[in-house]
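Okay, handing you the structure first.
With one protein chain removed, the remaining protein chains of the complex are shown where they sit.
This part shows chain A:
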């Protein structure tokens, strides 16, 4: 069963397409990553999927309903969202903020303890939101987004501007949530994060998907078939696989010149740059 199904979605702002023609689907239980340079339409897509924007053309279905229905209370019980414009109440403690969300979602009291452990903030629960560090803030906001253990979670750059330790906390939480059945839709600029976390990724560029698949598949698909040979005299050759290269290698090998041979596999970042011609963080 697909949790998200997007077919030929277009979104136009004025005379400019933020999304040109986007189609993909996400099965239940997947962590799906959307990669794309700034302005490629990632946030726009999340807004469409959560009924904050209408599409210009095409259809989007989320949790078996048209995306436009996502503002109904019954649907809102089923998903959680964290974006760069999520916020909590500065004058309230983490616990008081969570108490509000607990009541809005009509959950038992125990859900606060559980989610605090989850994001590793049990010790800070009495602190006001205004005094928290950036990483703690982000985790507190995440806690409010997942307190109801949603079926589907949207994360718009959840770890941008976080240090690796805080990011690792969040990854751990997300994996755990995913194991318990939450489908996760994530956007990021961070290739390592995508590789670490996502079952599948899509690369979005100028409003359309340029590549989609598991990180492994993409790497295989975009392997450029080069072999990298280091010789004992320090020379390095990068050659295309083929008869000619085989002869040269055979020759070097007979003379005992070869120090090291490896096939070159592109990183997600390499693929990204190839697809978009732009450099990521």
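Just so we're on the same page, a residue touches a chain if its C-beta (ideal position, glycine included) is under 8 Å from a C-beta of that chain, and two chains touch if they have at least 3 such contacts; residues count from 1.
In this section, contacts and distances are computed from a predicted model.
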Given the options "Cytochrome c oxidase subunit 1", "Adenosylhomocysteinase", "Acyl carrier protein" or "ABC transporter permease", say which is the protein name UniProt records for the missing chain.
"ABC transporter permease"
Of the listed residues A:6, A:81 or A:218, which contacts the missing chain in the full complex?
A:81
Missing-chain contact among A:20, A:69 or A:92 belongs to A:92
Touching residues on chain A - with respect to the absent chain:
47, 50-54, 71, 73-74, 76-77, 80-81, 85-92, 96, 99-101, 103-106, 141, 144
